[in-house]
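A single protein chain has been removed from this complex, and every other one stays in its place.
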Amino acid sequence: MSLAKSDPSLQRYSVWNRLNHWLVAISFVLLVLSGLPFFHPFFWSLTALFGGPTMTRILHPWIGLFMTLMFLFMAIAFFRESLIRRRDIQWLRQIRDVLANRDDKLPPVGKNNAGQKLVYWIMLGCIALLLISGLLIWQPYFAGAVPITLRRLASLGHAGVAFLAILTLIIHVYSGIWVKGSFQAMVRGRVSWAWARHHHDLWYEEEREKARKHRAISSRHDTPTNRQESP
Amino acid sequence: MTLQVTRRQFFKLGATGLATSSMAMMGFAPEPAVASVRHFKLTGAKITRSNCTYCSVGCGVLLYSRGDAAINVVDDIYHVEGDPDHPVSRGSLCPKGAGLLDYVKSDSRLRYPQVREAGSNEWKRIGWDEALDRIARHMKDDRDANFEADDDDGNIVNRWTTTGMLAASASTNETAYLTQKVVRSLGMVAFDNQARV
Amino acid sequence: MTNHWVDIRNADLIVTMGGNPAEAHPVGFRWVMEARQYNDARLVVVDPRFNRTAAVADYYAEIRTGSDIAFLGGFINYLIENQRFHREYVLAYTDASLIVSPEFGFEDGLFSGYDPDRGEYDKASWRYQHNADDYARRDETLEHPRCVFQLMRRHYSRYTLDVVSSVCGTPRDKIQRVWDMMAETAAPDRTMTFLYALGWTQHSIGSQIIRTAAIIQLLLGNMGMRGGGVNALRGHSNIQGLTDLGLLSNLLPGYLKLAQSDEQSYASYIDDRARPPLVEDEVSYWRHYERFHVSLMKAWFGDAASADNDWCYAWLPKLGQPLYDVLHTFERMHRGEVNGYICQGFNPLAAFPHKAKNTEALSRLKYLVVIDPLRTETAEFWKNHGEFHDVDPARIDTEVFRLPTSCFAEEDGTIVNSSRWLQWFWSAAKPPGEARADTAIMAGIFLRLKRLYQQEGGAFPEPILNLQWPYRYPEEPSPDELAREYNGWALEDVYDEARNLVVRAGEQLPDFGTLRADGSTACGCWLFAGCWPREGNLMARRDNSDPYGTGQTLGWAWAWPANRRILYNRASARPDGTPWSLRKAVVWWNGQRWVGNDVPDFPVGSAPEEGQGPFIMNQTGRGQIFARDRMNEGPLPEHYEPFETPIASNPLHPDNPRAKHNPAARVFEQDRENFGTLEEFPHAATSYRLTEHFHYWTMHNRLNAIAQPEKFVEIGERLAEELGIAKGDRVRVSSKRGYIEAVAVVTKRIRPLQVAGRTVHQVGIPLHWGFLGETKKSYLTNTLTPFVGDANTQTPEFKSFLVRVDKL
């Protein structure tokens, strides 16, 4: 049989990756929903989702802590493949081609393209800042002990960084919808070889190489019969 | 710059437009703010004119109590403030006067007669009759035993020096007068008040 | 107060000395602030501490505690030497022109007639020279060497600026500045008021400090004037009333006096007190003494009191001592000569000097009765309160009864404020639990005693059995019944000299003028007569209108005597009856009678031509610069050092040890040993109140506990530096009699003084806090204070003593 079959047979995210990602995603969304009411009265009615304003005030920081922890795991898991390479710069230079879907013009891409890597680093930065500023204004635990100017700075910072994070989220989510197959990739963890070759050609090569080696090793013990079925 | 825009206006410029429309859209209008945030605690209180009995300025105070002195109610003082009609205090009070409520309501107020027996280390609650009977008995025994009808020079002195009394500094003239009357009828001379301290 | 609270606003200069009204009388102090704002008055504070009053004063001068006579005596010298006194007033309204007996003298700090062994004066020589008609001789020129004015001039000539500065430790320029400001009020249209309280009384020379102030006000012509006077702010809410009603060992209501043992004859008892005028035609109102006395006896003993038995004169106790004051009584108690003691709303364990001695004294009682709305330290003197009060209950055999009483909010009645106003107030609720009114408790005790005497007989029962008890509910005499009784009523129709009917039998008396010595009137307190006349209870009046804008509010409550608001107000007018100044007018002669914005303190029909003096209670009709035999340490105030003084000798009499301290003060031998020495206890201490608290009561109130929760002592920055004490450190303050521990408040407001060539540090010790109540448990301040009192009143010397401060 052939890898060309477009059925997703290529593992992109492990079960753990996926669980981890979605836990972060869900808590992030909850944080957005519970944070926006304090961000602007326009969103006040969202507090209803959390059992009222005061409950929202109480829950938000705890959800935050949970997400931070989850994100930490994810950050470790995705660290290597998120390191920025020279070719990523080139990719970013050609962001117009990316948006215009002129993918043939793009430089080769590894497991993650520059956009995904940026999301990784921006979120890493934002969440670190949100954690610190959040702790500084956390009533009733820490805020009381924090000098007033620092509290004011933290409040401002928390809001600003949250804004950045939300924008990033929107882009991230949109990309998921826009790039066909990637949403499925994070849901079921597998992509088709063709998808991989199109969006992440270098990674595709790596995976192909892996597959070849694998077959080579296994062929030594192969019986003629089963050899017939292998490519 | 001629255009005067205060901070709040500026803040609103940015916000109001967006907000008003959207709130209406989201069908949520501000719930009414409670008018006077707290209930007015003097409504319906009984007001009694009194005088502060700490220092000798004699400020007028108004005692506010629950209950209207009807037969079925035991009035309860719950607020004290200055009497604006009083020519000296004109409604003002010092920190002691302003805190009178906690004096009237103090946990240290005594509620029933007690006795501490000789050598004992505790108070024992007793009834008024027992208390007054025992006190009267003590007084009479001491008076009868130590009353001086005359002194060594043969003067008639009719005095009782072995029991003394201190009169209050904050009691009323009526109490004071009755005390003076009783004390002198007993021939008591070791009698004083707080004028000196 | 000779004047009253609101009248302070009429002053041009307010001097607070020996008082701290902003601290102890904040609401009355309002009128000082009003005077500053609306009468352009200045406020001067002379005090050992830069206190809360000083915080809003126009001028502050520091002074060593207990040196006030020097400061004021120096001012008298300054007034005379610079001719700045109010000559016309002095001549007409004081005894300055009266000539003093040749035997009178003053030498090396002692007046004539001193008996060193008994520590007392024979006052025979302290009198005026009399002429043929037995009236005092006078010299209107004030030049006669023996006239009061010249004697005073010579007496105070020693009080020079330098001497005063060295005795008081006050810088010369500050003294000069204060003297100048005070001297300006000698002008007829300007007045100064002295506001003082226990900062003057609580010294071994307390009464004489106040006398000095009175002399000054006479020299400046400020007595009887609006915004003038010598004003005792008084400590407790009804101390004025209790004193008026004579609740003192030697008094009866209305300042009538109990007789001494040797006064066996009723006639001479009255003669010695019904004082005739010493100057022709003066009023000398005390000459009616017998009317007051007889009416009192009728009120107490009714028909049992008759002319035949000298109105029960023999039934009244006779005194074997000049006074059985508290110090004297606790001394006897300590010696085991007292078996029973009753404390009615009074906390002697904390209130009297030398707590250790008080504790021992109380422990020697057979029974103690404490009548109080609150738990008091006295009632629990037998209980061990750890370091604050370390006693062993098992070794104390005193039987203690604690009876709960109602507080002001739970009773009707009157109290007399320092303006001499009798103000009626009403009960708002029932007392808690089984608590009862003091009147019910006194009645309960008395009626039981009476019953016992009826059943068993016993020692001299007559006064008890015959005591009038005309109350609707004998167990609970009501306040209005008692008020009507001390106002008094007619037992028979009362007629005046012209045989006009004045009061019908059974009617309430309209005033003390209607009292009679023939037994036709009964009156519990002549001074209060008129407070509840036929018209009803005038003490309950609430008309605060002030038609003349003078602040007299004659329709508010009722003031003794006869609703007069400013005493001696005749002196507010010139001898010819016209006001000294329209700004200061109180009463004036309108051709037929005395009229004005106050009730004249004078016979309303006495025309100026008759020349009667304004001080109608005095035999001379004049203000007494020369006290004659009324004061125990001399007719003219002299500075003596406190019994615990921070300097070696009395700078005025360095070589006469007898004149170091008040020579006439009564000190018990054993207490002499308890005086500390300068070497052992180098710091001068003074005790006082804080505005957040009232003695040992408010520590039971959460609100006041919050406002000032813990005991502290105030120490000047310089001393603190020397002792290495920082703000908030705990310190131990010790005197010869014990020690206390408290938090140190280190302050710029107490500065070291240069006294007699020596640096004196003063330490301030608030008297509040104890080991009961809501505040932090603490030592009692009277652990430190000395057991010695003023020579006349026996008021303890709480304001000047020696301590040592140590860092803990």
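First chain written, first letter: the chains are A, B and C, and each begins at residue 1.
Quick note on the criterion: a residue touches a chain if its C-beta (ideal position, glycine included) is under 8 Å from a C-beta of that chain, and two chains touch if they have at least 3 such contacts.
By definition in this document, contacts and distances are computed from a predicted model.
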**Fill in**
Answering from "Formate dehydrogenase iron-sulfur subunit", "ABC transporter substrate-binding protein", "Cysteine-rich domain-containing protein" or "C-type cytochrome": the UniProt protein name of the missing subunit is "Formate dehydrogenase iron-sulfur subunit"
**Request:** Can you pull out the displayed chains that the omitted chain is in contact with?
**Result:** A, B, C
**Message:** Of the residues A:W22, A:W62 or A:Y174, I need the one that contacts the missing chain.
**Reply:** A:Y174
**Asked** Out of B:R66, B:H79 or B:R137, which touches the unshown chain?
**Response** B:H79
**Fill in**
Full-complex touch with the removed chain, picking from C:Q217, C:S237 or C:Q708, is C:Q708
**Prompt:** From the list C:A379, C:A573 or C:V746, which touches the chain that is not on show?
**Reply:** C:V746
**Complete:** The missing chain sits against chain A at residues 2-4, 6, 37-44, 53-54, 56-57, 99-101, 103, 137, 139-140, 143-144, 148-149, 151-153, 155-156, 159-160, 163, 166-167, 170-171, 174, 177-181, 192-195, 197-199, 208, 212, 215-216, 219, 231
**Asked** In the full complex, which residues of chain C touch the absent chain?
**Response** 22-23, 26-27, 29-30, 33-34, 37, 50, 52-56, 58, 60, 691-692, 702-712, 726-729, 743-749, 774-776
**Message:** List every residue of chain B that touches the chain not included in the displayed model.
**Reply:** 6-8, 10-16, 18-20, 23, 29-42, 79-82, 84, 89, 91-95, 97-99, 101-102
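The rule is short, and it goes like this: only the chains that are shown with their structure count from here on.
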**Prompt:** Closest chain to the protein CA centroid?
**Reply:** B
**Fill in**
Distance between the CA centroids of chain A and chain C (whole Å) is 88
**Item:** Whole-Å gap separating chain A and chain B, where each centre is the average of the chain's CA atoms
**Value:** 70
**Cα-centroid distance, chain B relative to chain C, in whole angstrom** = 25
**Request:** Scan chain A for residues touching two or more other chains and write them down.
**Result:** none
**Item:** Touching two or more other chains - residue numbers and ranges from chain C
**Value:** none
**Prompt:** Tell me, which parts of chain B touch chain C in their complex?
**Reply:** 46, 48-60, 63, 65, 74-77, 80, 85-90, 92-104, 106-121, 123, 128, 131-140, 142-144, 146-149, 151, 153, 155-182, 184-197
